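So that we are looking at the same thing, I have put the structure below in structure tokens.
The other protein chains are all here in position, but one chain of the complex has been omitted.
As written, the chains take the letters A, B and C, and residue 1 is the first residue of each chain.
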């Protein structure tokens, strides 16, 4: 075969590279220890002082030298006992094998890698780390804002949210009308949108959220409804009784709305900003609208009392990669994405925080 | 206004219906107790013996009678003190209000409802119920098959899966090459696809799964690798040491493959069927290919020793509604869908099972 | 084998059913014409006057009678030449085979079916039908409301939307601030969120939407900006110059906002309702917030001048099944879901409408 001319530039760039080392395969379909594992990028192997491009390139395979001095890319299962297989782990030519990532250069690959995407349901979720950050923020007097969508209540993570409120992990809650409506429907009727907590529709259920709203409007406000005993448990009850501020912002989707809802969206933004300006950590759960609105007004950093800066820890939880990627695409680059169900997130996070607080090692 | 002719048929169908009852609103923007909450369907209100169609129809609103005998659909917030608002909860005319669902008839609506979809991330997940079913199956000697995708290992639900194996909840594991490869990479190198359990890529990481495969091929088989101490923890280790059968079926995506993988897909189907035929419960986690393949060969029912039949409990877990809906669309109608992250599902299910076993009430 | 007792009830329900008919397989792995194709439901086969349950049940397979009178469920590929295979297509016992769907009864299956979900990316999209409905609505003077999210502009379906406006297919546009902002940024700077129409970020691009907003605020209004030639093409330009009403409703996510945006969400709902009350068709594209808000106030029906009712054609387009299912779960049961990219939807719908108008048959 004739050498591809592309090999010439490798030759001039790496004049002192050694020949690649080859070791015999110990058995059919078994590679020698330390075998070089291929990528799909242009690869050059130094054989007898010449840079050779392997034939039939593909990733996850071995480099096999034949008796004519050709190098073949072969799947391990196809390698026979005694065939000469390249060993080495360096891709920079220092062991006689050079992988050229320049062709895919806009990604600035320094090394071929798997799992390079930032947001993926396939990445592990480090609840232990999140729990420790949360506890640290609380203990140093940080201001943790929670921004939540109705799925959190709809899917019954209510009791976990109440637990976080009562244990000092919530500086302020920013949400929409629906979060409070579902929460209050659950308190008064035991349902959300007429569905019980096992997911069954109840007769007449479609009107229950309207009846819940009406009771609060009759009482005057959510705070009044809590004080009058109409709302006796749940998220809004915990906020009111624990004196934690909340901002309910209006949208065109609102039923009612509840009395505390700020229906003018500019006044609502101003009310939100009073909290984002103070925030030292943000947890955004199951809401595209509120998460991106908060992201718009949230600095990427916190200024410490001594004037130093640190990144503002921002966790964004959603069922799909889309919302987290969108948040980043709108400039909130510091957001750490967790792709899961809101209910499950809340439950596991609470368990990890409880474990940390009780001194139990988690893993 | 002239009466829409559609009202005539209501009149003849419900000759004995009473007039609707109207009650004055107690305050501006507050409706009387028991107000009728509207839907978006054609609605007829009996006023002075005539069936009237309300004007400006929409859902989630009130029916307001004006002094001319017209009925208007008004949002609660727009209702003024003293306006006459319809009360009642029946939609069948027996309280003077009739809602006609025939127009949307192919869905056979017997009552207007929210949350009627079968599979939704917004539905609550009843872990408590699933835990009780799982324990009941184990305790009566049922045969629980688990069908899992690599996300389960990739995202570190390994230790939870091991727990289920060691505690008798796994009759057989049906999976692909990748589940075993990731699990064994994790055991030998502490990574999956070169990513640590906190989601960070390691240098040279892209070759680690190939090195793991090669070590097992050199040992002869997974069983041999476990016995020789090469694989010392994880899912495959637990299966081998607990004598639980597993079927690893091949796909064109496989690296390696590992020795136990059945590469002929028809032989693989036959091997799977030996377990689906015995199954009394199936848990399908994070795999479209294997879940639908299993669904194809899984009966929807179990025959009890006494000849009676019961539904074969089938749980399908995936990050999106799509896989669960697809499974149903391919005929596995009995599947109960859980839309969440595989890692979180495994962790919470285990916690609920542990709680049930220790006799602690869960909720 | 002993007969399962469940067969007894079939016997009493179907006393006059004939025996099932069996025909020899013509070749190895080939079934006779008219073979019965199995489901995963409990199935009973009448053999010599007895109802037998087939062994090893699964779907998509054949029923094979052995010499002992047992019936086996076998995959076609495993059937050998000469084996006796059941034929028939009825599942009600009239051909000697009875399939019992009662076990999966809450779904009211009258027949085992695939593809029974309502919303799926796997369902064909009937653009031809949508095109005809759209033309019919226009030609009879209907009032078609379009409710769109920014993805429609963001992803360059602008020129198609302009085409629909200019050709009389738009009665009113209901949208948020972002739709107008992206559209006007595209008109003034040729970008959306600083990204060119080939998806490349431009230097200084992150500020361009703010500059676009500022120019319109300086001009006084969108209408003024169009009249002054500041905005010279695009969706807002087409609406203004064609005298088509639009409603821009505010949200907490808004930058600016543009002068015409109604920032009070209740005033915004009232403005939207003036159009939903008149609507005879609704097209909801790429927006969860606005689609569900519109669904909340949209009747499921249209009252014809003669008093008869018809369903209000409602098309909901989104990239995922989730938004369409959510719209239905919030009560807009009549919505027809199209799962695709907004840009592609607009382009193909326009092509089909153009073809219909030019009299070309489509298919």
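Following the convention adopted for this analysis, a contact is a pair of C-beta atoms (placed from the backbone, for glycine too) under 8 Å apart; a residue touches a chain by one contact, two chains touch by 3 or more.
The structure displayed is predicted, hence computed values, not measured ones.
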Option touching the unshown chain, where A:89, A:120 or A:197 are the choices: A:120
Among A:53, A:152 or A:208, the residue in touch with the chain that has been omitted: A:53
Sole contact to the chain not displayed, among C:18, C:168, C:190 or C:207: C:207
Sites on chain A contacted by the missing partner chain, in the whole complex: 2-6, 39-42, 53, 56-60, 75, 77, 103-104, 107-109, 112-118, 120-122, 266, 269, 273, 276-277, 295-301, 303, 306-311, 320-322, 325-326, 328-334
For chain C, the residues touching the chain missing from this view: 26-27, 29-31, 35-37, 39, 59-60, 76-77, 89, 111-116, 121-126, 129, 151, 154-156, 193-195, 197-199, 201, 203-207, 209-211, 213-214, 217-218, 255-257, 319-320, 339-341, 343-345, 347-348, 351, 363
Touching residues on chain B - with respect to the absent chain: 193, 206, 249-255, 257, 263-266, 268-269, 272, 288-290, 292-293, 296, 319-320, 322, 329-331
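Note that only the chains that are shown with their structure count from here on.
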Overall pattern in which the protein chains touch one another (line/ring/star/complete/other): complete
Cα superposition of chain A on its sequence copy chain B - rotation in ° rounded to nearest 5: 180
Whole-Å gap separating chain A and chain C, where each centre is the average of the chain's CA atoms: 29
Chain A and chain B: spacing of chain centres that average the CA atoms, whole Å: 22
Chain centre separation (chain B, chain C; CA means) in Å: 21
Touching two or more other chains - residue numbers and ranges from chain C: 266, 269, 296, 320, 322, 329-331
